[in-house]
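Following this message is one structure expressed as structure tokens.
As you look at this complex, bear in mind that one protein chain is not there, while each of the others sits in place.
Chains here go by letter, A and B, matching the order in which they are written, and residues are numbered from 1 within each.
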Amino acid sequence: MELIWLIPVLPGIGAALNGIFGVRYFGKQTAATIACGAMGGALLLSLYAFVQLLGLEHREHLVELAQWIPPIALETASGIGAFEVPWAFRLDPLSGMMSLVVTGIGFLIHVYSVAYMDHEPRGGYVRFFCYLNLFCFFMLTLVLGSTFLVMFVGWEGVGLSSYLLIGFWYHKKSAADAGKKAFVVNRIGDFGFILGIFLVFFTFGTLDFRAVAEAAALMPVEEGAFGVISLICLLLFVGAVGKSAQIPLYVWLPDAMEGPTPVSALIHAATMVTAGVYMVARNAVLFTHAPEVMFIVAVIGVLTALMAATIGLVQTDIKRVLAYSTVSQLGYMFLATGVGAFAAGAFHLMTHAFFKALLFLGSGSVIHAMNEEQDMRRMGAMRLYMPVTFMTMGIGTLAIAGIPPFSGFFSKDEILYRTFLESRWLWALAAVTAGMTAFYMARLMFMTFWGEYRGPAWDAGHGGAQHEAHGDGDAAGDGDAHGHAWHGPHESPKIMTLPLQILAIGAIVAGFVGVPSALGGANWIHGFLEPSFVAGAAHAAEEEHHYAIEWGLMALSVLVAAGAIAFAWRLYVQRPEESERLASDFAGAHRVLTNKYYVDELYDATAVKGTMGSARGLWTVDRNVVDGAVNGTGWTTRASAWVSHVVDKYVVDGLVNLVGRICAEGSYRFRHAQTGLIQNYAVAALFGVFAFVTLYIAARYFGQ
Amino acid sequence: MEITPAHYTVLSAALFSIGVIGVLVRRNVIIIFMAIELMLNAVNINLVAHARYLENLAGQVFVVFVIAVAAAEAAVGLGILLAFFRNKETVNIDEMNIMRW
Partner (left out) sequence: MAEAIAFYTLAVLILGLGVAVITTPKTVHSVVFLVLNFLCVAVLYVVLRAEFLAVIQVLVYAGGIVVLYLFVVMLVNLKRAPEAHEDPRRLARLGLALSGAVLLELAGIVVYSYGRVTPASAPAAAGPLTGAGNTEELGWLLYTDYLIPFEVASVLLLVAMVGAIVLARRES
């Protein structure tokens, strides 16, 4: 237990090894072994720690590793406080669950990547694993950090890793641009986050989560008011919005799909993007003291969920559908936290991590099989070629659609139920979203795995066999332009399908830790996580259960989901032409959705153009005014130098020359006195004698 | 009509002035040398006269030295003159200006 600091450090060591030595010396095998080994170690440690945690009375364990920032006297709201930050890690139910998710799914994705990234050249391969390990290091720091600042280190670190991994194929302009976009958009959120941290310190005089929670618990709930805690929560939520891709800062996440698929699965679905939710849940006490902000969180969450789901309805890129789905599900999580159901949000976070990672890895498997083809319109009938992928993705789809008894059902219905108790119209929006989710996921499945094969032909050596079930012919064929011969869609290797299978099992069973009492369960996870959301040992009052309502809602949401799936079946399997007719009937709406509500264009027109415009304006100012001033200074200097030069040349030099000229002229004149006639000199001497004698006489004469 | 040292002094001054005039006016270097000899004699007359009237033989001793210097001067001066003449074929002092500027 004292070794929980090793959980983040192990991947850190892996990243350092691969980063410092690996790129130059390690082979693919070594690098993959190191990376997976580090993650495996972290996973085992997490498991061990988690089991230990279960046996702890306080359900909390704090490890202070070292002093980071020694005490500095800083002003706070209540006098001078000591700003002191240790490198401390806290293991409590929430962070324990998170670290299990991160290490578990992270480990599986590492394993998956071993095969998925095999086409990469050695250097890129090692680099990939280095980044991946680096990400896990920072993510675990974020999760386990016991203070805002340690969390912020992880927060920024995952942002960096995300940037590096989105732009992993940096020679591709779209990937590099997507990385930049993610980084820049995240900065906006981080700005709010760090302001929130400042305000936290100023208000409470400490940055420790537990201390802040306990201090906040003593303050009144800001009902109907907007006090300092509300401001803190709002700022923190701005950070969460950026990291978790909520309105209005969600635009980076779909573009982040430019990164390799394992990255999308790990960072942009399962872990990093949930950091915002995690952070809000981590500060549950603060947020419960700011109901106004909670409401904002809920509204933003549900709106994001709805909007992303509508966009997801019409996207054709398989990864983009999943990306918008992720945004949507994150919206769900915020909705949960917004209505005070932190446990439900965290629960959904966990289940979502399983099935969304599963879906992404499945889609990666499909993309791999289709030789980097991502457009669903060029797929179809894939279930015939890759049954394992099909099965596992099917499970994932059912999970996300909310079909019992898969995990998504439990977590989503918990959220819906809690939302229903809080606000009817929020629930209505969430329910509609749930239906859409089921629809677009079913659409994804049907377009990809059913229907006819619409992808490119391949040279399999036995012509006309494209539509045969055993299409992954082993016959030689190298008509492919992509470096390695493509023999048509084929099932992925074991090392890729194994994580899929494990995740599928996870997607099935993860929900069982949170079976609601309405269904006879204990809702264990709810009770387990509760200590993380309250200050001290205080327990939330037992809430009353409306089993009837809960049952009704469950039935309704299952119905909606099933109906949506059936609708999708009808549109995309039975009568594909009908979907096109529908698209042309609602051409306007379809176009708006296809273009993602033109938000990117809006941002481009406002923020980007504005920034560019102001930059251009500043550039103009710089060029004309600043440069003008500089050039003016230069010109003035030149001019004054010229004046000085003239003065120097004609006045100073003139004086010098004048003196010289006077000397020369004078000597020229006086030279003539030097006649060279010795007698003239004698005359001069004689004149001296004469003058002397005359003076003598005069002196004698006048002296008397 | 007593002859006083003043008479000798005036005579000496007059002879000296004649020498000076000779030095300043004549252009023949030999004559200029002779004018210098006249000036030396004027000085000698003065010295001897005052030695006589002051009853002090130091004056006469100095006359001996003056004569010695005069002899030396004449010897060296005339030697220079001869050397010069060999080069320039002239004894005109106005042409002896090669050392000016």
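Of note:
Here is the rule we use: contacts are C-beta pairs under 8 Å (C-beta built on N, C-alpha and C of every residue); 3 or more make two chains touch, one makes a residue touch a chain.
All values derive from a computational prediction rather than experimental measurement.
The absent chain, not drawn in this view, touches the displayed chains A, B throughout the complex. Residues touching the missing chain, restricted to chain B, are 1-11, 13-22, 24-28, 30-31, 33-35, 37-38, 41, 44-45, 48-49, 51-52, 54-58, 60-61, 63-65, 67-76, 78-83, 85-86, 89-92, 94-95, 97 (touch as defined at the top). Within the entire complex, the positions of chain A that touch the omitted partner chain are 672, 675, 677, 679-680, 682-683, 686-687, 689-690, 693-694, 696-697.
Methods note: only the chains that are shown with their structure count from here on.
The geometric centre of chain A is 119 Å away from that of chain B, both derived from CA atoms. Contacts from chain B toward chain A in the complex involve residues 20, 23-24, 93-94, 96-101. Per the touch definition, chain A reaches chain B in the complex via residues 671, 674-679, 682-683, 686.
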